[in-house]
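Okay, so here's the structure we're looking at.
The complex appears here minus one protein chain, its other protein chains still in place.
Take a look at chain A:
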Amino acid sequence: MTIRLGRRQFLLGSSALAAAAAAGISPAFAQSALRLLFWGGQDRADRTYAVSDMFSESSGVEMAPEFLSWSDYWPKLATQTAGGNAPDIVQMDYRYIVEYATRNAIAPLDEFVGGALKLDNFDPDQLEGGKVGGELYGISLGANSVATLVNTDAFAEVGIDAPTNAWTYDDIMEMAEAFNSANIRGGMKVMSDGSYTEPMLHNWLRQRGKELYTPDGQLAFDEDDAIEWYTLWAKLREAGAIVSAEDQALDSGPLETTMIVLGKSALMPSNSNQLVAYQTLVQDDLNMIGYPRIAEGVGGGHYRKPSMFFSVGGSSANKEAAAEFLNFFISDPEAAKVLGVERGIPCLPSTREVVAPTLDEKGQIALNFVANLGDLLGALPPPPPPSAGEIDASLIRTLGQEVGFGAKSPEQAGRDLVSGAKDILSRS
């Protein structure tokens, strides 16, 4: 539609037109500040906002941080990236970094290393975790590991010792007998149903010397593994050792809906950096141990995962300033005190030294757990292929439930997992 202004008739409406035009172009003006987008809860946001204020004060660079929940974060980031309006700094996950890097949605940072980014002494495995195709795309904000949360008060109530890092899958059955005969708190079970927790399957496979995915993004386990996995959990379920499928299905993602917060189980798979968050939701005292071993003395299932990265937007006009912010975020002592171990264990030794004395009891537990994994620790797995998220959401979670509700046999689920995953991998 062509509109020529200047005609007398149009003067009437010109103010409306101007308003509409202004509304249309206004976002273009809001670009000067360094935009930071991250996922997390209020606690993380408070800490992050405080640190970005500190950075603004010391550097004079204006910051515009914004946060969302995990599930809202990825649609927003993808939409903004598609619209050519990506933030300057984005929080990145191990699962998505390859996808974003290979599409140039985030920028390589190698040119800033040694300059704006000082990474001497940075934990080598955490540095490696941020690389894609040999180039550095993400700065790890902390290391964490999978971990099992332990409700120690519940174990005291039942009258048995809480498990330690030495515990095995067989122990679940034994502890369950004690729990079921004690029948505390309206039938609390010893363990939640971990059969559709992807990290738990991954950990179990790694203890068998396998992986979820090969470095070139193919499936790295077979039907026999998958069938054995579902059979293992089916036995626990039939024996009443773990929570019922119906209870487990109440877990829809948010921490508040999980089995340990609902008081339905005393053990639950989680991550080391989440102990602090869970403790605020549970009255009982929580502790943290590794995932169960497949047999006594077998380790190597765990790894120090970069809990999350900061990356620089591929289209950012302020990459240098963004790199300076990243450096401030990981190394400034005052910033370190504010951030604590909320995003995992800091990767610079100097930062760790500053943080360690300031931590509360739960923070200490997290720090010590990740530092002392011992023989549980194995090598860093290759980054998962882009469709790993889909395999998790539409196969691993659903199939576990189907076995749980008796809609599929463990054998059927095992076969479906492998064939379905291969199908999804071949499509992408």
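Going forward, a residue touches a chain if its C-beta (ideal position, glycine included) is under 8 Å from a C-beta of that chain, and two chains touch if they have at least 3 such contacts; residues count from 1.
Here, contacts and distances are computed from a predicted model.
J.: Looking at UniProt, which of "Glutamyl-tRNA(Gln) amidotransferase subunit A", "Multiple sugar transport system permease protein", "Acyl-CoA dehydrogenase family protein" or "peptidoglycan glycosyltransferase" names the chain we cannot see?
T.: The record for the missing subunit names the protein "Multiple sugar transport system permease protein".
J.: For the chain not shown, which residue from A:Ala249, A:Ala277 or A:Val354 touches it across the whole complex?
T.: If we include the chain that is not displayed, A:Ala249 is the one touching it.
J.: Residue-wise, where is chain A in contact with the chain that is not depicted?
T.: 1, 7, 9-10, 12-13, 16-17, 20, 71, 74-75, 78-79, 81-82, 99-100, 103, 105, 245-250, 252-254, 257, 387, 389-390, 393-394, 397-398, 401-402, 405, 407
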